[in-house]
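Only a single protein chain was left out; the remaining protein chains are all shown in position.
Moving on, here comes chain A:
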């Protein structure tokens, strides 16, 4: 069953202290070549019937993202791709 994936990211101008904290931890792993890290959220939606991108966009705009501070993208993925992303 294909799913709709919603990716939510803080807008570029909004400070991401979580991402900064992760970036600051990387040198302790011996990683010195990362300029910045930003953290977002991936949401997978499964519809009871056919996946509906417009509906997903509406859900994202009203609830999943806060348009004041976040941007989102909506896309269809096949079930396999979802599984791959998890492995």
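Criterion: contacts are C-beta pairs under 8 Å (C-beta built on N, C-alpha and C of every residue); 3 or more make two chains touch, one makes a residue touch a chain; residues count from 1.
Definition applied: contacts and distances are computed from a predicted model.
**Student:** UniProt protein name for the omitted subunit, picking from "Cysteine desulfurase", "Phosphoribosylformylglycinamidine synthase subunit PurQ", "Nucleoside ABC transporter ATP-binding protein" or "Phosphate transport system permease protein PstA"?
**Tutor:** Result for the unshown chain: "Phosphoribosylformylglycinamidine synthase subunit PurQ".
**Student:** Which chain A residues would touch the chain omitted from the figure, given the whole complex?
**Tutor:** 14-15, 17-18, 21, 63-64, 66, 68-69
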